[in-house]
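Each remark here refers to the structure printed beneath this line.
Note that this complex is displayed minus one protein chain, with the remaining chains in position.
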Amino acid sequence: MTVLDTTTKNTAAAYSAFRPLLQGILPSTAAFLLALAAGAILIVFWGGNPVTAYAALADGAFGSWNSIAETLLRSIPLTFTGLAVAIAFRGGAFNVGAEGQLYIGGTAAAVVALWLPALPSYLLLPLMIAAAMGAGALWAGLAGMLKLRFGASELITTIMLTYVAIYLVSYLLRGPLQEAAGYLPQTDRLPSGARFASLITSTRLHMGFLVTLATVALTQFLLWRTVWGYRLRVTGINARAAMAAGMAVGGLSMSAFLTSGALAGLAGVMEVVGVQHRMIENLSPGFGYTGIIVALLGQTSPFGVLIAALLFAGLQVGATTMEAAAGVPATLTVIIQALVVLFLIGRPAIGQIARALRRS
Amino acid sequence: MTSFLSDPVVQGYLEASMRLAMPIMLAALGGILAERAGVLNIALDGTMLAGSFVGFVITYLTGNLWLGVIAGMLAGALVGAVLALYAVLIGSNQVVVGVAINLLIVGATSFLYRTIFGVGTAQPRVTSFAPLELTALSDIPLIGPLLFHQAPIVYLGLALVPIVWIAMTRTSFGWQVAAVGEHPEAAETLGISVMRTRFICLLISGLLAGLGGAFLSLSATGIFIDNMTAGRGYIALAILVLGRRHPLGVFVAAILFGAADALQLRGQNLDIGLPYQAFLMFPYILTILVLILFAGKARNPAALGIPFHRDRPK
Partner (left out) sequence: MPASSPMYLPTDQSPAPLELSGITVRFGSMVANDDISFSVRDGEVHALLGENGAGKSTLMRVVAGLLRPQSGEIRVDGKAVHLQSPLDATALGIGMVHQHFMLIPTLTVAQNVCLGLARAGRIFPNLRKVATELAELSRLYRLDIDPFARVGDLSVAGRQRVEIVKALYRGARILVLDEPTAVLAPQEVEGLFDVLRKLSAAGTAIVFISHKLQEVMAIADRVTVLRQGRSIASIDKRDTSVVELSRLMIGADIRLPTVDGKARPASAERLQVTGLSYRDDHSLRLDDISFTVHAGEIVGIAGVDGNGQHELAEAIVGLVQPQGGQIMLDGVDLSHASPGTRIENGLAHIPEDRHRTALVDLAIRDNAILEVSGHHPFSRYGLMRPAAADSFTRQLIDHYDVRCTGPAQKILTLSGGNQQKVVLGRALMRDPNLVVAVQPSRGLDIGATAFVHRQLLAQRERGAAVMLISAELDEVLALSDRILVLFKGRIVGDLSRAEVTVERLGRLMLGGDE
């Protein structure tokens, strides 16, 4: 064989190995770019200049080391909620209540810290994380139990439970858990043990980011290398076939809910420990809901979720700069995020429109 | 007994129950039509929100409440059309599309509100609907204030219940909807276009949910706030379960929720000893209870949630 043959063969092999990845990345990227374009149109409608607006956005997202740190910081809760929704989806469940589970998780972690203020970091943090995961799992598990036992659609119950969670937390923060000073609906500042070490000094980025990366890798491993992950995926694709093949579908479905809730709870503790240093009433500006979009954009695959989370984190962080510099309301990012999903799932439309045009 | 019923507090409570029930009922009526045709309309919440927003804006700009209502309905129909594009034409996962549309509308209404009204301290208001009293009838105890001392939209909503019911059971269109939702393949062989029928149902669904949303901002409050629907569209989905996808059942179920909502508003002022958040939670917990009791017994249209594709070789 000549060198040319070998090269061609290797290229072909490399292409076929990467093709699924490309097939996954390409539509997501296209959808993202289209959504940005739509956003530009909206900026014009609002009366602004898309170029300056997006320039400010980009600057805010990664124009400086601090910006990058902020973006990475914002990607932490988005990755966790994205993983939460993705895992639930893989198991055949729609967890749209990650927001509520996040709140419950964050509150549980804060309670642990306030209860054991003297503990050093290396003991307190794992306890807090465990509490957050457990509480989040419990809250999602509630919806899972309602589905398994009563056939109640988790789509509705997780949203209802989110409202219940938010009101419950509101009560706690204005009552039993309120700060000693008694003004704001928040807890006291958490003890010094409840701190992540800084990852990039002079920024807010903390070690929690490494935990995030580790969780992404762990989730990937669990889904694709373990028996549990295999069975979970099968259940999500065809629960009846899974059952007929002898899998404990009820338990697997429940484990999907529990894992999902635990991940959402982790998002909560990350915000409480890493950003707010206390539990507050408005801990999350909709991370749980953005997580749904992150999961979809990331094609419900852990590394995809990470990349999608980074993209949206950049959008959200940059948007505050955009609003400050160009005046465009930051809620534009919510629109862009939702449009990304709609363009992504609208892909087949292009083929269908083409076919319809061909027919006429 | 009659003195209790003519007590102004009780009358006010009954009147409020109906008023609060209306938006959810209208959205649920829309949901009935969509689900009977085999499409899960998860976007009810977003559709309502779109109706609230557009209705408010148009009323603010034109000073005419009814123009706002119509605009809100049309906005709802537009959302229905987008949902139809995805769910019917493309055949996407109906739940994913519904949730995405809801998120989009939350962001879009928030953005457009700021675009139109700016970020000021004064809250833009409109004068909401005044109740239309049918004087003689409104003096009947119990039913009077419940039914006859309401804003005009409520009368419209009440009239829609029997209209939807007759349309579903007596007209050929209603049967076509049933056919499309139960056995779309059979419907196609009979010459019924599954796509067209589902499209129409989603448009009507959007109109009704948009009407419900317009009612939210144009009756009682007269303002628009971000995410005004507060999950009502999802509660409407639960009402579909409770009311067995039947217009009358949905009507009764909606009244139940309206009563719970009214209770929650009044309970906050009463001194019962429960924190006010408990009252706020009440409608949501009630929804969960309803699902626990009734979800297992529901019988769904056979083709619900399954996208329909023609020309697929077996």
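The letters A and B name the chains in turn, as written, and every chain counts its residues from 1.
Everything that follows uses one rule, which is that a contact is a pair of C-beta atoms (placed from the backbone, for glycine too) under 8 Å apart; a residue touches a chain by one contact, two chains touch by 3 or more.
Note that the structure is a prediction, hence the values are computed from the model and not measured.
Residue-wise, the contact with the chain that is not shown comes from A:I237, picked out of A:L123, A:A197, A:I237 or A:A324.
When the missing chain is restored to the complex, the residue among A:V51, A:A245 or A:I353 that touches it is A:A245. On the side of chain B, touch with the chain left out of the figure occurs at residues 170-173, 175-176, 178-179, 182-183, 185-192, 302, 311, 313-314. Take chain A: the residues that touch the chain left off the picture are 225-228, 230-231, 233-234, 237-238, 240-248.
As a convention for this text, only the chains that are shown with their structure count from here on.
Those residues of chain A that touch chain B in the complex are listed here as 42, 45-47, 94, 96, 146, 150-153, 155-157, 159-161, 163-164, 167-168, 170-171, 175, 289, 292-293, 296, 329, 331-335, 337-339, 341-342, 345-346, 348-349, 352. The residues of chain B lying in touch with chain A in their complex are 42, 85-86, 89-93, 95-97, 99-101, 103-104, 106-108, 110-111, 114-115, 119, 230-231, 234-235, 237-238, 241, 275, 277-278, 280-281, 284-285, 287-288, 291-293, 295-296, 298.
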